[in-house]
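Note that one protein chain is taken out, while the other chains of the complex remain in position.
Labels run A, B and C following the written order; every chain starts at residue 1.
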Amino acid sequence: MASKTRVMAAAGIAAALGLTTAACGGSSDSDDKGGASGGAAGYNAAVTSVVNPSTAKGGTLNLWSSQDADSWDPVRGYYAFVWNLNRLYTRKLVDYSALPGKDGLKLTPDLAAAEPEISADKLTYTFKLRDGIKFDDGSPITSKDIKYGIERVWASDVLSGGPVYLPGVLDPDKTYKGPYKDTDPNKLGLKSVTTPDDKTITFKLAKPSGDFLYLLAMPGSGPVPQKRDTGAQYGKKPASSGPYMFKDIQPGKSASWVRNPNWDPATDPIRKALPDAINLTITTNADDLDSRLLAGTADLDVGQVGVQAAARTKLLSDPNLKKNADNPVSGFLRYAGITQVAPLNNIECRKAVIYAADPTALQAAFGGPLAAGDIGTSMLPDNIAGSDANYDPFNRKQGKPQVDKAKEALTKCGQPNGFNLTITARNNRAQEVKAAEALQASLKAVGITAKIDQYDGAQQASITGSPDNVKKKGYGIIMAAWAADYPTGSGYMQPLSDSRFIPANGNYNLPEIKDPAIDELFDKANLESDPTKAAEYYKQINTKIMEGAYYLPVVSAKALNYRNPRLTNVYIHDTFGQVDFQALGVSDGK
Amino acid sequence: MSLGPEASIKEESTAPAADAADDRGGEKAIAGRSLKQIAWRRLKKDRVAIAGGIVVIFLIVVAILAPVLSKLFGHPIDEYHIDQIDPTFSTPIGKFGGISREFLFGVEPTSGRDVFSRILYGAQTSLSVAFLSALLSTILGTTFGLAAGFLGGWVDAVISRIMDFLLAFPQLLFAIALVSVLPDSFLFFGDRWSRVFVLVGVIGFFGWPYIGRIVRGQTLSLREREFVEASRSMGARSGRILFKELLPNLAAPILVYATLIIPTNILTEAALSFLGVGIPPPNPSWGGMLSDAVTFYSIDPMYMIIPGGMIFITVLAFNLFGDGLRDALDPKAR
Amino acid sequence: MSIGATNPRPYLEVKDLTVRFETDDGIVQAVSDSAFSVEAGKTLGIVGESGSGKSVTSLAVLGLHRTRSNAKVSGEIWLDNQELVTASDEQVRLLRGGKMAMIFQDPLSAMHPYFTVGSQIVEAYRVHHPGVNKKVARERAIDMLARVGIPQPERRFNDYAHQFSGGMRQRAMIAMALVNDPKLLIADEPTTALDVTVQAQILDLIRDLQDEFGSAVIMITHDLGVVAELADDVLVMYGGKVIEKGPALEVFQNPQHPYTWGLLGSMPRLDRDVRERLNPVKGSPPSLINLPSGCAFHPRCPYAGRNGNRSFNEVPVLHGDVHKVACHLPQEARTEIFQQEVLPNL
Partner (left out) sequence: MLAYLIRRLFNAVLTLLVVTAVTFGIFFLVPKATGSDPALLYIGKTSDAASVEGIRVKMGLNDPIVVQYGKFLKGLVVGRDYANGPDVNHCPAPCLGYSFKTDQEVTPLLLGDLPVTLSLALGAAVLWLIMGISTGVISALRRGTVLDRAVMGGALAGVSLPIYFTGLLASAIFVYWLGWLPQGQYVPFTENPGEWFIQLLLPWITLAFLFAATYARLTRANMLETLGEDYVRTARAKGLRERTVIGKHALRSGLTPIVTIFGLDLGALLGGAVLTETVFNLRGLGYQALTAIRGNDLPIILGVTLIAAFFIVFANLVVDLVYGFIDPRVRLA
């Protein structure tokens, strides 16, 4: 199974699923103007409503980022902002609708003319394509192009980096080796996907999956014209099926898009395509980016990870700037996974750790309520169906460490004088290291002596992601962060808690939870087509995880972002926890 | 020279060392051990150098007494004081980085840890790394320099080659690389001290060619000196010549350059910590504090100025003293 | 000049010249009120150990102390009826290398390593003949090189100092000094760096050139042999003071000062049995920072006991008419000692 962590390893950005409203996610600070004044600008206005609605076309959108895309190849990209930007040039059979709030989580037919026909056994999905859909070179987009695009997901040996979900659903035994090793003359050898004609595409699932459509909404499921596929190099000039096509890509420096003349608005229910051109500039200096944002020479930070400390101060102290800022829940949870390394294999010792941790110090380490987010209370973020904002089993919201309870737990655990353990943090994450230090300090208060082991975040899959290595090195607590690739409870929690999701490398079920009850609940949820019922299962899973004291939730992350007042149609898209880039326009037409 | 532009040692390595040595040797040859007295008299006259020396001693004492001092005037280095921090800005609430009677040097952003104590322990790290690595460089440098200069021939060729090679190395990069791959903790040392030794190893190792070159040069010039010739003609064994004739005459320059390498090492250690391969947390180091300050220096300059200032003062003090010492032992270099 | 007009001075006349250097270690009393004079065409030899102040005296005459901020010079230096101590830097500069020139001890270090010998001579010439163009100056330089006996001067013109042999280098040095026909030539140990045969040649050369240009020469050396060969008058310096001076013959045949005896004693002579030990002056020269009180020589003076009731606490004055000496020993005592104890060993 693929993991999210590349995303976090890279920048602490999450390909987040959405959130409900600021009221739930926001601190008191962000509540006040929360759901206010649809249309008008204002602090957090974009979280719940569209700021400066407009249909005015023209102008150039100046996007900036403090880091480059991992890849522009739809199959290889994994950063949230890259998925978000993919909406400019990659259409899929279905895509998230362009609406603020919860509606953003809904899928709408995109290349598909309508909702798919789903067989009674929930194993066969059939889509009909729209008419008049074309690539940027004018050639029509056929079902074969879509199939080929999807096949590329199988070629993870050549196209590394992206998520690899679909094989799990369509070809669990990986009998298909991907288009590059395909013996079929048309390179369309994937059996479980068929294209009876250019307008029809059919998927045969190995087992039912409530999340299948979400998988089809990922950039990797977009169409790719086989004759233009250059394998690993495709990301240097991807074809476009959307309203914009690449004009130029300078790795590490910039990317720019112009209108795709062959895109027909009539065929696209989602995209507005207001600006004539879109430029993305990559800077090496985040502070520089901030000062350009505040000066209005940059429109938006596509990273959407929040401004630096310096700009934060400026921004919050000046009402005129503050009204152009939003503080959305970026949608992923920072937490510490507590492993099975003795004595932590004893639940009471795990509880001791959780009670001893100082919630405020940890929050501060990540930047405080605004920059870091609210103190985490459970392993299901507020914004996933099934979560309960008031569910706080370890009473963390009050913000103080609970030394007595911790000591109590220690005694029960048979370690009244505490014990030694190792905390890991990624050395390329300054804040994570600081958090580890904070944890170390508060554990000391109850007699637990912690050693911090920093490691190269790039090697996560093989260091903390390898259960064997974790045992060998005796890692007791692993600082991590997580967000789902698609907005459902299983999409979020299954990799973290399902006993069947423990690979030798790239494991994210850090506590190695092996609870049949949890596994069973996931299966039930997957078969459940009614979201509300599914939500009920997820709620139970969350409870079980917390009762097992497997994880110490730290914060549910937020980011303080600034939007240039000249931007129109600004709103946070709940799927990404970011501004919906494709909707943006510029008021002054420049 | 890429141990950062800070490698001010290069100046000394090119200063008229050889001729200076000639004088010195000469003086010695004639005036016997009176050189020590002359030097000491000169040094005493050099107020600036003495001032530097006093500061150095003060810092050493402070470093040694760090635990006591932080008990008396500060808080444990890993004790959090979140109440001192403004949650929204993660900067100290108090003015000037939260400097107060309670926190003499203010508190660390985000955590509220006591900067004063962290500076003291930082001094411990910086100084021990600097001294030990200087010692290592000196031992290696002297041994190989002597060997090269005295034995000459292929030994000289090989050693000189190695020295050139080491100097042709992008050293800072390598220091970073090495430190980041070497083990965090070994033997019975805690992770703090094992890292200190790793740093000592790396810095000391890349430092020895500077001393080595000088010692070699001096040995070569001394070797041809009458008194060495004399004792050789009198059939003295090499060993005797080496230790009775050469080393005493090399003592002065070695002492000077060993002293002058220390500030460079302090800067290097700080640089490595700044680049994130220094002492592991929560143990403080000045360079580490500076790199933390990068995020906040525009809104909480104090947190940058204090560790930066400490580095500056320390290095300056060592330089002043070192220069004074050189001038005292080697008037020509004035 | 008005005075000079009434009673003509010798070409160079130095009156109670005193040179001090202020150093961190104290005031160095390099030269204390020494006085001497040289007539045109004559040669004055200044002898003494290193540190006796002979070189400093010559540098003071050339005004080379002026660039050293810590040097204090008092007294009078009259060159061709012009007073130099009080003269402006510019005036002295114009005389330097023009009317008075100097030959330095070690020509290798005294010549710039990065410029060709020729160019350095040309430079010396043109600074005092501003109008002259390069070509003429070059010819002049080559002519001088030839004059001092350097073979193939045209070729050597473009060589660097380090490419010359010791003797040739010294010749080049002399050529450079003489390129402006100086009327006063100061030679500071011109031969010490050279081996004996070359020494002789160089000395001959200097003598010939002196005859040719009729200039006054000051020959600074610790080698009495050289002085005996060249000098008309001799000046013996010790601890920065003149302790004996007079016509060369006088001083050699009837030296008055014990120190001079020492010098003579330490002088190797071909007509003497080699195995016979030389008897140099015992002890080491005095520190110029704190000179021994009174007679600077008395700590080393083997005959100090014999000065009857006189004390050494006051500085001995230079007395005598032509042949002057500064010593506390009574005249007769000295003559006796010299006749009975010193002479036999010489």
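Points to keep in mind about this one:
Here is the rule we go by: a residue touches a chain if its C-beta (ideal position, glycine included) is under 8 Å from a C-beta of that chain, and two chains touch if they have at least 3 such contacts.
These numbers were taken from a predicted model, which means no experiment stands behind them.
Of the chains on view, those touched by the hidden chain across the whole complex are A, B, C. When the missing chain is restored to the complex, the residue among A:Ala232, A:Val403 or A:Leu527 that touches it is A:Ala232. Within the full complex, the residue among B:Trp40, B:Phe165 or B:Phe243 touching the omitted chain is B:Phe165.
Touch with the chain that is not drawn comes from one residue among A:Asp248, A:Asp456, A:Glu520 or A:Glu547, which is A:Asp456.
Only one of the listed residues, B:Ile54, B:Val158 or B:Leu316, touches the absent chain: B:Leu316. Listed residues B:Val129, B:Ala147 or B:Ala270: the one in touch with the omitted chain is B:Ala270.
By the touch definition given at the top, chain C reaches the unshown chain through residues 62, 64, 67, 69, 93-98, 101-102, 104, 106, 109-115, 123-124, 127-128, 160, 162, 176. Think of the hidden chain as still there; on chain B it touches residues 1-2, 4-6, 8, 10-11, 14-16, 164-165, 167-170, 172-174, 176-178, 180-181, 263, 267, 270-271, 274-276, 287, 290-291, 293-294, 297-298, 301, 304-305, 308, 311-312, 315-316, 319-320, 323, 332-334.
Although one chain is not displayed, chain A still touches it through residues 2-6, 9, 70-71, 78, 156-158, 160-164, 174, 180-181, 231-233, 235, 251-252, 283-285, 287-288, 291, 310, 427-428, 456, 458-463, 465, 469, 503, 505-506.
Here, only the chains that are shown with their structure count from here on.
Using the average of C-alpha coordinates as each chain's centre, A ends up farthest from chain C.
Averaging Cα coordinates per chain and for the whole protein, the chain whose average falls nearest the overall one is B.
As a whole-number value, the distance joining the C-alpha centres of chain A and chain B reads 48 Å.
Chain B and chain C, compared by their mean Cα positions, are separated by 51 Å.
For chain B in complex with chain A, the residues that touch the partner chain are 78-80, 82, 85-91, 109-111, 184, 191, 276, 280-282, 292, 295-296, 298-299.
Every residue of chain A that touches chain B in the complex is listed here, in rising order: 29, 287, 308-310, 312-313, 316, 358, 360-361, 363-365, 367-371, 427, 430, 433-434, 436-438, 440-442, 444, 451-454.
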